[in-house]
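Let me give you the structure first, and then I'll get to my questions.
All protein chains of the complex are present and in place, except for one that has been dropped.
Moving on, here comes chain A:
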Amino acid sequence: MTSSTTADARPTGLRGALRSPRRRGQVVRAVQYALLVAVVLVVALTADWGQIQRAFLDPEVAAAQFPSVLSVALLNTVTFTLLGFAFGLALGLVLALMRLSSVGPYRWLATGYIEFFRGLPALLVFLAIGTGVPLAFPGTFLNRYVTIMLALGLVGAAYIGETIRAGIQAVPRGQVEAARSLGMSQGRAMVTIVIPQAFRIILPPLTNELIMLTKDSSLAFLLGSTTAQQELAQFGRQALTQYRSLTPVLVAGACYLIITVPLGILVRRLEARTARSR
């Protein structure tokens, strides 16, 4: 910039256009749209649509999956998820309170538990509970539902516990002080004043946790199952080998989305509500 005449503020031509941030934004957006259109065209023109439909979306195979994909597989997925979530929530609350305890060993135990189970693949935990426990304690027989509840819940509790702890700590100190000044004990203030407010704060992350558990429930396949015990992922896998078509997998996937997409929308709604009330 050697000369500083007023003309420099409104340059012309392409280079001039790119110097204005608003113009630059328009050009960048135009390039992005052009790229998108190009990719869609290439895919649409080069793909063999008949073959793709036979592999992925064979209407006859899709129809054959009903009603058992709903009445057995979806139902099992929901049942396993809710069992695991209920157990994880209860244990998570205990872990959160232990993490906030004034008694050192409680804090260390909870921290150790959380680090341990957050660091392991859920798959290993399923193997350990489903196969390891009967091996280690011969004669013990864990009900299938109990096994799944334990395996999903033990892992879920580590995440849920941290979420609840953060929620409890997000409740302003003044709330406890007001409760105590009215004569409430520490425990009473926690139960009546802090925890209800903490749960409002953590409802969005807790719902995310439910989505994760829905997907993790597919690990139940490690335990082996009869047809009546199949959940969505296993149902899809078995039908895949039976029909030699990916269609059952697609149907099973759609069933997961029926659960998880509304939950995801719920999370965004809850987050928006929390943002508004601040």
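Everything that follows uses one rule, which is that contacts are C-beta pairs under 8 Å (C-beta built on N, C-alpha and C of every residue); 3 or more make two chains touch, one makes a residue touch a chain; residues count from 1.
Criterion: contacts and distances are computed from a predicted model.
Peer 1: Any idea which of "Glycine betaine/proline transport system permease protein", "Sarcosine oxidase subunit gamma", "FAD-binding protein" or "ABC-type polar-amino-acid transporter" UniProt assigns to the chain that's been left out?
Peer 2: The record for the missing subunit names the protein "ABC-type polar-amino-acid transporter".
Peer 1: Quick one: which of A:R144, A:R200, A:K215 or A:R237 touches the chain that's been left out?
Peer 2: The one listed residue touching the chain not shown is A:R200.
Peer 1: Per the definition of touch given earlier, which of A:Q53, A:S71 or A:T192 contacts the omitted chain?
Peer 2: Answer from the full complex: A:T192 touches the omitted chain.
Peer 1: With the missing chain put back, one of A:A63, A:L123 or A:L182 would touch it. Which one?
Peer 2: Final answer for the missing-chain contact: A:L182.
Peer 1: Could you pull out which residues of chain A are in touch with the chain that's been left out?
Peer 2: Per the touch rule, chain A residues meeting the hidden chain are 172, 174-175, 177-185, 188, 192-193, 196-197, 200, 277.
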